[in-house]
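Every protein chain but one is kept in place in this view of the complex.
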Amino acid sequence: MLRLPAFQLFLPHTLPDALSMLAEDAEHTSVLAGGTDLLPNMKRRQVTPKRLVSLKHVPGLRSIDVLDHEIRIGSAVNLCEIEEHPLLRQEAKALCQAVGQIATVPIRSTATIGGNVCLDTRCEYINQSELWRKAIGFCKKKDGDICWVATSSPRCLAVSSTDAAPALSALSAQVVLSSVRGERVLDLLDLYENDGEKPLTKQKDELVTQIRLPRRVGQASCYWKLRRRGAFDFPLLGVAVAIGCDDEKRVKHARLVLGAVASRPLLVPLPLELFAKGLDAELIAKVQEAAHALAKPMDHADLTLSYRKAMTKTLVALALREVFGEDMTDDRKRLERQLA
Amino acid sequence: MKRPISLVVNGEQHDVLCAPNVTLLEVLREQLGLTGTKHGCELGECGACVVLLDETPVLSCLLLAMECEGRAITTVEGLKRGSELSPLQAAFADAGASQCGYCTPGMLLSATALLAKQATPSRADIHTALSGNLCRCTGYHQIVEAVESVAAKNTADSHGSSAR
Partner (left out) sequence: MKERPLQIIGKARRRVDGRAKVCGETRYADDLFLPRMLHCRLLRSSVPHAKLLSVDTSRARAFPGVHCVLTGADFPTPFGILPVSQDEHALCLHKVRFVGDPVAAVVAQTEEIAQEALGLIDVVYEPLSTISSPEEALSQPEPRIHDYGDHGNVHKAVSMSFGSVEQGFAEADHVFEDVFHYAGNTHLPLETHAAVAALDPDGKLTLWSSTQTPHYVHRAAAKVLGMPPSRIRIVSTPQGGGFGGKTDPFNHEIVICKAALVTGRPVKICLSREEVFYCHRGRHAVLMKLRCGVKKDGTLTALHLQTLLDGGAYGSYGVASTFYTGALQTVTYHLPNYRFDGCRVFTNKPPAGPKRGHGTVQPRFGQEIQLDKIAHALSINPADLRLKIVEKPGVLTANFLHIRTIGLADCIRSVVRRSGFSEKHGQLPLGRGVGLACSSYLTGAGLPIYYNDMPHSGVQLKLDRSGLVTAFCGAAEVGQGSDDVLCACVAEVLGLDVADVKVVTGDSDLTPVDLGSYSSRVTLMMGNAAIFAAEKARELVAGPVAQKLETEPGRLVFSGGRVFEAEQPEKGVSFAEAVAIAESVHGTLGAVGSYKPPKPAAKFKGGGVGPSATYSYSAAVVEVQVDPETGWIVVEKVFIAHDIGRALNPTLVRGQVIGSVYMGLGEALMEEQAYRRLPPKKSGALVHRTPSLLEYKSLTSLDMPEVDVELIEGPDPEGPFGAKEVGQGPLLPIMPAVANAIFDAVGVRLDEVPLSPDKILRALLQKAAGQPPRVGPKGFPAVPYPEPLQVSTPWQGGQGRAVSPTAPKTPKTEGSHA
C-alpha cells in the first residue's frame, strides 16, 4: 500500500489560528482542505510538507452567501455542493459545468473549490513515484534541472489542470487571500503565473478564503472540457466562455479563458467589436483563431499536442454556440459523456 | 506521534491509536479488521476504497483517519441487517454484478449513496453515480441493472419510501 510520509497535523478552530500556524513555517507547511490533490502528491513524495494545517474546524469557509451584487463562496465549500447549488447553476453555469466534471463523485464530495483553484500543475514527468522520477534523473519541478518535455526550455512546462479556475476567470471571479498580514482581494487571473514550478503568485503563507463572483443580469456562460474518458481525467483542454448581453441582446462583455494549454489559465483577449453582429461564422472563426494562436499544449499528457491544439477551435465553437442559447445536450453527450 | 481517536463505524464506536499520516482506509483494514473496504491504487484513481461519511461517498484512501472523528462511517460490512443481505446486495448477487468482487464494496456504497438521494434514479443517473468506480470484469452493465432493479422496486413501492 502507498502510504503518506510522516507530518505534524494541526487542527485549528479559528481562522487567525490557522493563519499563524501557516505563517510559522510556511516553507514546510501545506494547507489540508479536501486533500484530494495534496495527499496523492504526498504519497508519491512529489511534495513532503512536514506540517499540515487542516481547515476542517475553521469556521467561515464553508458557506455560499448570495449578496445583491456578488456571490461569495467559501474556499472550503466542497465541489458537490457547488455543482448542485440552484442559484449557481442558474447564474454561473460555467462554474457548475466545470466543477461537475472534476474527477469523480466521491472525490467531489471531499474536494474543495479553493483546492481546485490552487491545484498544483501537472505533467507526466512529475506525477510519478520517486522510483520513476529517479529513473529519469528528476526534472525542473523537483530535484532536477532539466525539463524533459522540451529539454531546451528555461522553465518548467507543467500544465495548469484546474477546471474551476478557467470557468471562474471567465466569470470575472475574484479571490480573497488571507494571511497574518491581513486580507487582500485579487482578480482570480492575477493569482496565476505561467510557470509550472511556481504557478501561484500568492505567498506561501497566504490562504485562499473566498471566491467572489460578480452577479450580472443577462450573463450566459459555459465550460467545455476535453479528456479521454467521461470521469477521473484532468482536462486536456478547457474552454470557458462568459458573455453578458443587454436588453437588446447586444454583447456588452465577453471573456474566454483556456485551461490546460499553459502553466496557468489563459485569458484570450477578445475585442468587443468582434461580437457586434452576434453569433455568426465570422465571429466563431475569429475567436477560434485567437484561441488557437495562444494555446500551446505540450507533449506531457494524453492525446497528442497537435490534437489538443486543434480541438481548441472545436471547443471554442461549441462554447460560443452554447452561450448564444443553443441546446448542446447531444454534443455534450458525445464529447463529454455527460448523460444527465 | 500517535494519538487516540474515536471513530464511529457502522454504528459502533471504536477507539484507535493512530498517527496523523494514517488514512481512514488503513485504520479500517489494518486496525479494525474491516477488510471489506478494498484498495486498488491509494491515489484516488479507482474508487475501490469508497466508504460513506454521513451518507456521502468518499475515498477512504484520501482521508486522514483523524479528520473522520465525529462522522458516521459506513463500510460494506454495515450494509447487512443481521445476517440478511440488503436489497441492493441481494440484487448485486443475483444480477451477476459481482465477478471477481473486488470493486463490489465500493460499487455498493456508491449505489447506496445514490439511492439514498434518489430512490428512482434513471439509467443515466446510475451510470454517472458509478462512474468513479472502476471495474475490470463486468463491463458495468449488470451492476447498473442491479441498481435499476432496486430502483424499480422503489418505484413500485407506494409513497416513495426508499428501500436501500
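Every chain is named by a letter (A and B) in the order it is written, and numbering of its residues begins at 1.
FYI, a residue touches a chain if its C-beta (ideal position, glycine included) is under 8 Å from a C-beta of that chain, and two chains touch if they have at least 3 such contacts.
In this text, all values refer to a predicted model and were calculated from it rather than measured experimentally.
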Residue in contact with the excluded chain [from A:G137, A:G278 or A:G325]: A:G137
Residue, one of A:M1, A:L87, A:V185 or A:A285, that touches the chain absent here: A:M1
Interface with the undisplayed chain - residues on subunit B: 29-30, 33, 35-43, 45-46, 48, 75-77, 79-80, 85, 89-90, 92-105, 108, 127-128, 130-144
Missing-partner contacts on subunit A, residue numbers: 1-3, 124, 127-129, 131-132, 134-137, 146, 148, 151, 228-233, 302-304, 306-307, 310-311, 314, 334-335, 337, 339
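The criterion applied here is as follows: only the chains that are shown with their structure count from here on.
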Subunit A - residues contacting subunit B, complex: 1-9, 11, 32, 35-36, 39-40, 43-44, 52, 54, 56, 80, 103-107, 109-110, 230-232, 339-340
Partner subunit A, residues of subunit B touching it in the complex: 1, 19-23, 25-26, 39, 41-45, 47, 50, 53, 56-59, 62-64, 66-67, 110, 122, 124-125, 127-129, 131-132
